[in-house]
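The complex appears here without one of its protein chains, the remainder shown in place.
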Amino acid sequence: MDFELTDEQRALADGIRALCNDTLDPATLVALADGKPAAPRLWDDLVAMGVLGLVASEERGGLGLGWSEAALVAEVLGEYLAPGPILDAIVSAAVLDGVLDGSIRPALVDRSAAPAVLCHSRVVDQLVVVDQDGLWQVATSDVSLEEVEPATDPLTPVAVAASGWPQGTRIGDAADARAVWRGADLLRAASAVGIAEAATKRAVAFSLERQQFGRPVGSFQALKHMMADMAVRTELARASVYAAAVTLDQPEVGSAERAVAGARLVAVEAALRNSEANIQIHGGMGYTWEVDAHLFLKRALVLDATSGSASDAAEVVASHLG
Amino acid sequence: MDFELTDEQRALADGIRALCNDTLDPATLVALADGKPAAPRLWDDLVAMGVLGLVASEERGGLGLGWSEAALVAEVLGEYLAPGPILDAIVSAAVLDGVLDGSIRPALVDRSAAPAVLCHSRVVDQLVVVDQDGLWQVATSDVSLEEVEPATDPLTPVAVAASGWPQGTRIGDAADARAVWRGADLLRAASAVGIAEAATKRAVAFSLERQQFGRPVGSFQALKHMMADMAVRTELARASVYAAAVTLDQPEVGSAERAVAGARLVAVEAALRNSEANIQIHGGMGYTWEVDAHLFLKRALVLDATSGSASDAAEVVASHLG
Amino acid sequence: MDLRFSPSEQQFRADLRRWLDEVLPQLGPQPDPDDWPARRAFDTDWQRRLYEAGYAGINWPTEYGGRGATLTEQLIYLEETTRAGAPYVGVNFVGLLHAGPTLMAEATPDQRAAHLPRILRGDEVWCQGFSEPAAGSDLASLACRARLDGDHYVVSGHKIWTSFAQVADWCELLVRTDPDAPKHRGITWLICPMDAPGIEIRPLRTIVGSSEFSEVYFDEVRIPVANRVGAENDGWRVAMVTFGFERGTGFVSDLVETDRMIGEVADLARHLPRGDGTAWDDPAVRHELGRLQAEMDALWAMTKRNLAQSERSGAPGLGGSLVKVAYSELFQRLCDLGTRLLGPASLARADLAGLPSGAVTEERLRSLSFTIAAGTSQIQRNIVAERLLGLPKERPWTSS
Partner (left out) sequence: MDLRFSPSEQQFRADLRRWLDEVLPQLGPQPDPDDWPARRAFDTDWQRRLYEAGYAGINWPTEYGGRGATLTEQLIYLEETTRAGAPYVGVNFVGLLHAGPTLMAEATPDQRAAHLPRILRGDEVWCQGFSEPAAGSDLASLACRARLDGDHYVVSGHKIWTSFAQVADWCELLVRTDPDAPKHRGITWLICPMDAPGIEIRPLRTIVGSSEFSEVYFDEVRIPVANRVGAENDGWRVAMVTFGFERGTGFVSDLVETDRMIGEVADLARHLPRGDGTAWDDPAVRHELGRLQAEMDALWAMTKRNLAQSERSGAPGLGGSLVKVAYSELFQRLCDLGTRLLGPASLARADLAGLPSGAVTEERLRSLSFTIAAGTSQIQRNIVAERLLGLPKERPWTSS
C-alpha cells in the first residue's frame, strides 16, 4: 500500500495546472462570467494533450489510464474553475466516439432528475442520457431546449428541456449506465476538492494582506480557526476522493458505490462550506462580482445540484452499514 | 403587550433564588452527587412557601397563578440543579391531592416511553401516568421497580419498571393528560434555560480567572465567540420558554402545542450545547468530578431523555407550518 | 409578562391594515432594482403617502413631525407593512433611520429645519459615506481627508458600500479632519450635497449582479463649514449617537420575511415530487423545517422581550447583536435547505418547471451578505462577549 501520488500522477496534475495557468487567468474568467466573448484555448489544448481520453480504453483511442488520474485532473480543473463540459467529456469518451478528436462535445444527463436541465447547452451537441435501463445517445438538435437566464453560475449556462429527454439510441446497458454516472460523480467530487482548496488559498492570501485594527485579519483567532476548518475539510475531501478513485481502479480494496457516495458527500460539502467561508473572510469585497469568491460558491452549487442529492448519497453509504 | 416580567414575577424568582442559595450550595450538591447523605431542606421549604401549588387552582389549595410563574421558578431550580421531582410535583398538584401539604411526592411518567424509567424513585411514592387515553394514578408500591446504577446524572437516581406501569386509577381524560404533559414539558424546558444560563456564567467566570500564555483564556477570540454563542442560545431559549408559558396562560396569543414543542427544542438544545461548551472552556478541569461542569451536562441529558424526542418536537412544530 | 395586545394596539393594527388594504392596490408595479430613478420615485411616493396618512417617521418623536409611536406600535407597523408586502423604506432608509435621528440629536435648529421635514415627506434622499475600502469593521480607521479652506472643508477620498448614492441629495459623510489625533478623535461629521463638483459614483456589482452599492470618490469636494454637525473632530461620537435611537425594531421586517420564507420552503417541499410522494414526506426535511421554525419563533419572542426591556429602560440593549447573530445564520441555513430541495432547479436564478426556484436561489446567494453587512458575525460576537458577558476586549497587536 502506498497512498501517495506517483511521479507520473504528479507530472500529469502539474501539466494540467500549467495549462490552466496559461488559459484561465482571472481576467479571462471574469470576462467569461460577464458573458463577454473570451476564447480560452482550453478545450482544444485538452484534446491535443489527450486528456479527454484519460479513462477511455486504448482500443477507443484513449490513454487507458485510471480514475485516479482523471480525478487528479478534475481536481485541478475545479481549482481553476475551468468552464465547459470537460468532466462529462472525459467520462463519455469511454462510451462515445468522436469525443477524443474534438469532433463532438458531449454532456451527461440523468433522466430521473427533475426538472431536465442541461449545463453548457451552448456548446454541447451530444447527450449521454443515463437511466435505470441503460445508456442512451441523444443529439441536442433533437431536444427542445430553452436557455434560462441568469444561470446560478455565470460560467455554467443552462437550458431546460421542458418535455424531458428523448429516448435516444441505446449505447449501453444498466451496468454501463451506473458505471458512467459513478465516474461522473467521482470527477464532480474531485472538482469540488479543487474548489475547496482554491477557496482556502484565496481566504488565506486575502486574510494575510487585509489589515483591520492594525493587524492582518488572518491574525484574529476566529478567522484563523475558520480557515483551519477549511483546511481540515479540504484534506478530508481530498483523501475521500482519492480513495474513491483508487477504489474504482482497484475494485478489490472496497465498495466503489460506497466510496463514491461518501466522496460526493464529503467533497461537495467541503466545497460549499469553504466557498461560503471564503466570502465571509473577504467581508464586503467577497460579496462583489469583481472578486472571484462568488464563482467558487456558484460552482459548488452546480456540483451539488448535478450530483444527485446529498441525502441520496448518505442513504447509499448508510445502506453499507452494519 | 408587555413581554417583561412583572414586579411580582421578579420577586417570586428572587425568592426561589434566595432559597436555592441557602440550601443548594456547591458543597451540598457535590455531597449529593457523591451519594453522601445531605439534607437540603429544599422540598420542605418549597412546600412551606406554597411553591408546589403555583399552578394548582385555589379550590385545590393552590396559588392559582400561571404557567409563567411556574416557568420562572423552574428556570431558577434548573440554574441551581435542584434535585428531586419538584417540577413533576408542581404539575401534579393540579390533578392530585396531597402534594401541597407535602404528604405525597409524585412523579410523572409517559406510558409510551420505552424503557419505563422512573427518576428519583427513592423519594417518589405516587405516579401520575400519562397515556393517549387519559391520566392515571399509580402507587409506586404497586410497581416492580429496580434501581439502576450508576445513573447518568448522579443527582437524578433512576429505577426501571421491567414490566411497565400498571393501569392505575383514572384521574383525568385524554385532554387532561395532554395538558399535564405539556405543562411538564414547559417546566423541563424552563429548567433547561436555567442550565444554559448557569453553564454560561460558570464558563465566563472561569475564563476570566484562568490564565494561559500570560492572559485570561477568556481573552482568546475562539473562547469569546464560543461564550457569545452560549449567550445567544440562552437568550433565545429563555424568550422561547417565556413565550410558551405565556401562551399556556393566554391561549388567544397562539398555539400552545407549537409553542411548547418549540421551547423544548430550543431550550434543551441550549442546555446541551452550553453545558458541553462549559466543559470545553474549563479544559481538563471540566472533565473532573470535583468541578460542577459535568452536573449541568448530565442534567441536560436527563431533560432531553424525559421530554420526548427532539425529532417528535420538531415534527409538532412542522405540523403547524404552511 | 403579557403577549396580548391592548385595545389601543389592536385599534392601531386594524386602522393600519385598513389603510394598507386601500392604498397598496393604488401603487404601480415595483420598479426594476437597477433602475435607480424609478426606485427613488417609487419609494419617495410611498413615503409621501405614509406622511399624508400619519405613518411617516413611525419612530420619530412628534416634535420632529414623527408619529412617536410606542415600540409595540412600531412592531405592529413593521409586521403589518411587511406582511402586506408594502414597499420597503428603500431609498429613504438613511434619512429616516440614520441621518435624521443624528440631526435630531446633534444638529443646529437651522440644520434640523432644513432637512427633517423634507426627509419625512420623502422630498429628500440621503446616503451614507462612512465605510472605506481599508476601513470596514475597523470603521474608525477611515482616511477620507478634509482640510479647512476658509468657510469650506475640502474633501478628498474614497467611500464604499454606499447605497442609494446614485439618487441621493445628501450624504452623511465622515471625514478625517485631524490625521494626527488618535483614530477615533480626528473625525468630523458633514452634510455633503451629492451634486457638489468633484463627486464621482461608481456602482459596485454584487454577487447577484445588482447595483445595490456604490463606491463614491471625492476629489477636492468643497463642503460649507455650516454643513458640519457637531464639533470638528467630534464626528465619531456624533455618528454613534444613532445607535441609541435603535431600540430593538431593527430586524423586525427581516424576521417577518424569514418567517414567510420558512413557510414558502415548506410549501416548496410539499410540491416537490420525490419518489411516489413529495419531499415533505421525508421526516428529515420536516424536522429541519420544524427546527428552523422553532428558532424563528424564539427570535420573534426575543424581539418582543428586547422591545419591552427597551421600553422600560429607554435605552437600547444588546438584543440587536443577539438577534443578528442568530437570525443571519438561521436565514442562511434556510436558504441552504431551499436550494438543496430544489436540486437541478437551483441551477438558474429563474423559476423552472413551476417552482419558485428563482427567488430561492437568489436568496441563497443574497444570504451570504447577512453575516457580513451591518457588522460581521465576528464583530457581533465580539460585542456580545465584551459588552454582555464582560469578557476582555481585543488588544492592540504588538509587533514582536
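Note that the chains take the letters A, B and C in the order they are written out, and that residue 1 is the start of every chain.
In this section, contacts are C-beta pairs under 8 Å (C-beta built on N, C-alpha and C of every residue); 3 or more make two chains touch, one makes a residue touch a chain.
A quick note: this is a predicted structure, and the numbers were derived from the prediction, not measured.
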So which of the visible chains would the left-out chain be touching?
A, B, C
Listed residues A:Leu32, A:Val128, A:Val180 or A:Val317, member touching the removed chain:
A:Val317
Please output the residues of subunit B touching the missing chain, sorted low to high.
113-117, 119, 148-153, 156, 158, 160, 162, 211-215, 219-220, 222-223, 272, 276, 279-280, 283-284, 286-290, 293-294, 297-298, 301-302, 304-306, 309-311
Write the list of subunit C residues that the hidden chain touches.
282-284, 287, 395-398, 400
Of the residues in subunit A, which ones touch the absent chain?
1-6, 9, 68, 200, 204, 207-208, 215-216, 218-219, 221, 224-225, 227-229, 231-232, 235-240, 242-243, 245-247, 250, 252-254, 258-259, 261-263, 265-266, 311, 313-318, 320-322
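By definition in this document, only the chains that are shown with their structure count from here on.
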How are the chains arranged in terms of who touches whom: line, ring, star, complete or other?
complete
What chain is the most remote from subunit B, judged by the mean position of CA atoms in each chain?
A
Between subunit A and subunit B, what distance separates the C-alpha centroids? Give it in angstrom.
50
In subunit A, which residues are in touch with two or more of the other chains?
220, 222
Going by the contact rule already set, what residues in subunit C reach two or more other chains?
378, 381, 394
